[in-house]
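For this depiction, one protein chain was excluded, whereas all remaining protein chains were kept in their positions.
Coming up: subunit A.
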């Protein structure tokens, strides 16, 4: 048996593979087996959905062929990485991308000295140019390089401080783009050197348009409300929504398995295709069925002598054994209680404080079973006027 780590064999195999296979065919195959999040990653700035303000400003800089240092921040799956990659591509075109753009992310070693070294080496490399005027007409190719520090919030404070100097030293010939989820994790002196761009959670309208576009290209049928369901479950994270859509499509058999060629027979496939429904989406997203939550709520309602421990304990035990994530339980229970009009405001106030405490505990890694049981019992106590 060949070993997984027999590097020589693997490299040889890789070389053979490239030589023997028809490259074009392979490319076509690649796009087909790509996860949709990659397949539909925006290729140009105008492709990026919903971040209108950011995109307008960036397009303007594109025309002026000049860039400030930049800081992109916002929640996951809102287009930060896609935007900078698209911008770089529009600036330099495919040929110069490699020599002009350096991407460092959290999977690279990013100690202080390493960042300094890498940046130094990269910045020092001669600016290569393309001679073809046609290329130049298409791509502005400004005379600086871009260094992307993706996932910068996972860099240590020290590494960030060291970066300040580096940024200044090479500011003539490089532009930095820092990307992070939490802008507060970037030290002030660094953040203040950059133009900041906030990426918003995707709003309903834009997310909907994008998802419908993908569904159409992939020939996935969508039942009424399915897109809204996707968006709600994904909480403004478009990547999540697209992943859910893809697996939902797979589940209803709306997509052809790999190996089956597109083309003939497509019409027959269309016949027995089902559409993606809200229920399937919720199922994939790990949303707890309403009945389950309602059973727990019912067990929590006050009975004659406060003797509902057994009922609550049983429901909680089942939910834990069913593997529902505690975070999801807390979210849905919160919705159920806060929007329940039969509960008095004074009681709701008390209940909110319990939610706050339990959320903190769960983040600290407290046991999910005990935390949820405690939550349910305390709400029950408040409802019972104890």
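One rule holds in what follows: a contact is a pair of C-beta atoms (placed from the backbone, for glycine too) under 8 Å apart; a residue touches a chain by one contact, two chains touch by 3 or more; residues count from 1.
Assume contacts and distances are computed from a predicted model.
Asker: Determine which name in "NEDD8-activating enzyme E1 catalytic subunit", "Replication factor C subunit 5", "Cytoplasmic tRNA 2-thiolation protein 2" or "Cytochrome c oxidase subunit 3" the UniProt entry assigns to the undisplayed chain of the complex.
Answerer: The correct option from "NEDD8-activating enzyme E1 catalytic subunit", "Replication factor C subunit 5", "Cytoplasmic tRNA 2-thiolation protein 2" or "Cytochrome c oxidase subunit 3" is "Replication factor C subunit 5", the UniProt name of the unshown chain.
Asker: Any idea which of A:90, A:315 or A:368 touches the chain not displayed?
Answerer: Hidden-chain contact among the options goes to A:368.
Asker: Counting contacts across the full complex, list the positions on subunit A that touch the omitted chain.
Answerer: Counting over the whole complex, subunit A touches the hidden chain at residues 1-7, 9-11, 13-14, 16-17, 30, 32-38, 75-77, 81, 103, 105-109, 111, 150-151, 153-154, 181, 237, 239-240, 243-244, 246-247, 250-251, 253, 255, 257-259, 284-286, 305-307, 309-310, 313, 317, 320-327, 361-371, 373-374, 377-378, 380-381.
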